[in-house]
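With one protein chain removed, the remaining protein chains of the complex are shown where they sit.
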Amino acid sequence: MPLRLPLILVSCFGLFMLLQFFWQATFLDQAYGEVLDWVQIIYLFTLWVGAVHLIKLHLKKSQQKKKEAFYSWVTLAGIFSMLGFGLIGGKEQGSLFSWIFDNVQVPLQATMFSLLAFFVASAAYRGFRARSREALVLLLVAGLVMLGRVPIGNLISEWIPDLANWILNFPSMAARRGILIGIGLGSVATALRIIFGVERTYLGR
Amino acid sequence: MDLSTTVAAILTLFIFSFLYRDNPFYKFAEHLLVGVSVGYFLVISIDNVLIPKLSEPLLKRQDWPVLVPLVAGALILTRLVPGWSNWSQVSLALVIGVGAGVAIPATLQAQILTQMKASMFSLEAPPGSSAALYLFERSVILLGLTSVLAYFFFSKEHKGWLGSYSKLGTYFLMIFFGATFGYTVMSRLSLLIGRVQFLLGDWIGLLN
Amino acid sequence: MGLSALRVDLLLSFNTSRLNVLVALLICAALVFYFIRQGKKRKGLFLRPISGLSAIEEAVGRATEMGRAVLYTTGLGKMERVATLASMNILGNLARKVASYGTPLIIPCYDPVVMAVAQEVVRESFAKEGKPDAYREENIYFVTQSQFGYAAAVDGIMTREKPAANLFLGTFEAESLILAETGNSIGAIQIAGTDSTIQLAFFIVACDYTLIGEELFAASGYLSRDPLVTGSIKAQDWLKVVIVILIVLGVVFSTLNLDFLSELLSVK
Partner (left out) sequence: MNRQLIYILILAAITVPLFLPLGLKHRVTPEVERFYQTIDVLPAGSIVLVSFDFEASTVAETRPLAYAVLRHLFSNNVSVVSLSTLAEGTGLGYNFLSEITEELGKKYGEDYIFLGFRPQYQATILGLGEGFSKVFPKDYLGNELSSLPLAERVKNYDQINLIISIADGDLPQYWVDYAQTRYKKPVLAAVTAVMATSYYPYLASGQFSGLVGGLKGAAEYEVLLGKPGLGFKGMESQSLGHLMIIILIIIGNLTFLSQKKRI
C-alpha cells in the first residue's frame, strides 16, 4: 500500500476543512457536515481497537501458568459481565449495568485518584525542596494560594485571600497567557506540517 | 450500611491497601476496575453511538452513504491483524487530516489572536478606579506575558538583556506553577475528602 | 469594496469577517515552510544550547565517577505522543555518552511499543560509538501497564540499584510524585522534562533540573538537527517577536484611544 495514499488523503481533507472555515457555500456545508460525521465514527473504531488489544492481552496472560493469570481472569470477567448486563439488561437507572457502574466502577476510580492526596503529603515532606531561588518562589506562592483558597486563610488575616486572588488574576494569568500563545504557535506549526505532507511521524517512519 | 455501599466500601479499602504496600487485594481491585471500565465503554459506545449512527440508518432506513464511514472504520480494525495494519493508515489519515484542518483556524483565533487582543488594553485607567493600581496591574500583565515569551525563545543565546529578561520570565513561570501546585494539592485533597465522607458518612453513617 | 468584486457569484462566498485569521495563517505558513527549507539546505539552523542538556551530561558524568547506573524513563506516553518522540531523541544522544563512559543504563518501560523503540535507539547509539557488544538489552524491559504498579516497580528498582542519576523525560501523570520522592530519598541527581503543566509544578520542586514544556521539544531539535523541528522552532521564534511587537503597538494605540489595531484581531 503506497505511502502516497495516506499523505494525499491527509492533505485533501485537511485543506478542505481548513478552507471551509473561510469560504461558506451551500454545497460545502453539506459535505462538511458529512465529513465530521465520518471522523466521529472512524475515531470510535480506533477506541475499539484499543479495547480489543487489551482483551487480547489479558486472554494471552490468562493462559499462562503464573499466579498473575488470576488477575487477567478478573479483568476479563469485568469486561464480559459489564458487556452482557449492559447490552441485554439495558442501562437505565436501576439496571444491573448502572448498579455496577455506581457501586464498583465509580468508587474504584475515585479511590484510585484519592491515593494522590497521600502521595502529595509524603512528597511534601520527603521530596519538595527549595533547592533554588525559583523553587523557593514556587513554594511560597503555592503556600499563599493554598491558604488564600480556604476559610482558615481568611481567619489568619484579611489580605491573604486578596493577595492569592490578585496573583491568580494577574502574574499567574500573564505567564499562562505566554504559555498558551507558545503552545498555540507550536500546534499550528505541527498541523501545517501534517496537512502539507511534510510531517510523517504519525505514519511511523 | 446496605449491600451497595458495602460493596463500594470494601473495594475502596482494597485500593487503600496499596498505601501499606502493593498486594493481591490492590491488584484484584485494579484489574477489576480496568475490566469494568472497558466493558462500560463498549456498552456506551455500541448502544449510544454505533446503533443510532450506523446500524439503524443502514438496516432500517437503507441510507447508503453511511457505508463510507463503516468501511473506513473497518479499515481501522486491520490494526488487529498483524500483516495488514498499514491499511488502517488510510482511515487514520482522514481523522488526522480533518483534525489538523479544523484545529488551525480555531487555535489561531481563540488561542493566539484573541489572547493578543486581550493584551492590547489602554494604560489609561477607566474612570473611578485608582490609576496607580490599574497601571501597575497592566504592566505586570505585559511584563509577565513578554518575559515568558522571551524564556521560550531559542534563536539567540540567553545572554545580556535577553538573559536577564528571560530570567524575569522564569520567575513569572514559577508564580504560575506555584499557583497550579497549590490548586493541584487542593484538588487531590478534595478527592480524599470525598472518599472519607463516603466511608464514614454513607457507609458507617457516623456523619449526620 | 474591492473584496466583493472578488466574490465568485456562482457558489463560493468568502467570509470577509475572517480575513484576519487568513492573514495570520498565511504569515505562519510562510515562516514555517521558509525555515524548514533553510533547515534542509544548511543542515540545521542555529538553536541556543539548552541548559537542561548540559545538566544531563553532568549527571551522566557523576554517575560514571561513582560507578553507579543511570535510570531513564519516558513515562506513560504512547509512542506517537510528541513528548515521547522528543524523549527518544534525547535518549539517543544520552546513550552515546553512556556507551563511551561504560555506565550502566536502566530503562523500565510502561508501554511495549515504547520499549521496542527504546531498545532500537540505544542499540544504534552503542553501535555509533563503536561499542556494539557493550549494549545490554536486558536493562531495557517492560514492567507493567498499571499507573501506580509502574511507579511502585520503578521505586523498587531505585532502592535496589541505587542509580546516581534519574532522568524523567516524556509524558507523566500523578505517579511522577512517587518517582521523584524515592529518587530524592536515595540522593540521586534528578532531571525531568515534560509538557504536562500539572506535573511540571511538582517536578520543579522535586528535581534538580526541569525542562519546561517547549524546552523539551527544543532540546530534541537541538540534538537531532532535524530540519522539521529546528525549522518550526525558528519560525515560532520569529512569530513570537512579531506578536510582542504587535501587542506593544496595540497598547500604545489603545492608550491614545485609537483601537483600529485591536479591532483587526477581533472575532466577528
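Order as written gives the chain letters A, B and C; numbering starts at 1 within each chain.
Methods note: a residue touches a chain if its C-beta (ideal position, glycine included) is under 8 Å from a C-beta of that chain, and two chains touch if they have at least 3 such contacts.
As the structure is a prediction and not an experimental result, all values here were calculated from the model.
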Partners of the unshown chain among those that are drawn: A, B, C
Which of C:Val121, C:Ile140, C:Ile198 or C:Ile243 contacts the chain that the document leaves out: C:Ile198
Which candidate, A:Leu9, A:Val120 or A:Ala189, sits in contact with the chain we can't see? A:Val120
Residue-wise, where is chain B in contact with the chain that is not depicted? 19-20, 37, 40-41, 44-45, 47-49, 51-53, 56-57, 95, 98-99, 102-103, 105-107, 109-111, 114-115, 117-118, 176, 179-180, 183-187, 189-197, 200-201, 206-207
Omitted-chain footprint on chain C covers residues 197-198, 267
Had the left-out chain been drawn, it would touch chain A at residues 21, 29, 32-33, 36-37, 39-40, 43-44, 47, 91-93, 98, 101-102, 105-106, 109-110, 112-114, 117-118, 120-122, 124-130, 139, 143, 146-147, 149-155, 161, 165, 168-169, 172-173, 176-177, 180
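To be clear about the criterion, only the chains that are shown with their structure count from here on.
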Contact-richer chain pair [A-B vs A-C]: A-B
Measuring between mean CA coordinates, which chain is farthest from chain B? C
Provide the C-alpha centroid distance between chain A and chain C, rounded to the nearest whole angstrom. 18
Report, in whole Å, the distance between the mean C-alpha point of chain A and the mean C-alpha point of chain B. 4
Among the residues of chain B, pick out those that touch two or more other chains and give their numbers. 18, 27, 30, 34, 104-105, 108, 112, 116, 119, 142, 145-146, 149, 152, 173-174, 177-178, 181, 184
Could you tell me which residues belong to chain A and also touch two or more other chains? 18, 21-22, 112-113, 115-116, 120, 134-135, 138-139, 142, 179, 181-183, 185, 188, 190, 192, 202
List the residues on chain C that touch chain A in their complex, please. 11-15, 18, 21-22, 25, 28-29, 32-33, 36, 80, 82, 85, 148, 174, 177-178, 180-181, 184-185, 197, 201-202, 204-206, 208, 213-214, 217, 228, 232, 235-236, 239-240, 243
Show which residues of chain A lie in contact with chain C when the two form their complex. 18, 21-28, 112-113, 115-116, 119-120, 122-123, 126-131, 134-135, 138-139, 142, 179, 181-183, 185-186, 188-190, 192-193, 196, 198-199, 201-202
As the complex stands, chain A meets chain B at residues 1, 5-7, 9-18, 20-22, 34-49, 51-56, 58, 71-72, 74-83, 86-87, 91, 97, 99-118, 120, 134-135, 137-146, 149-150, 167-168, 170-185, 187-188, 190-192, 194-195, 202-203
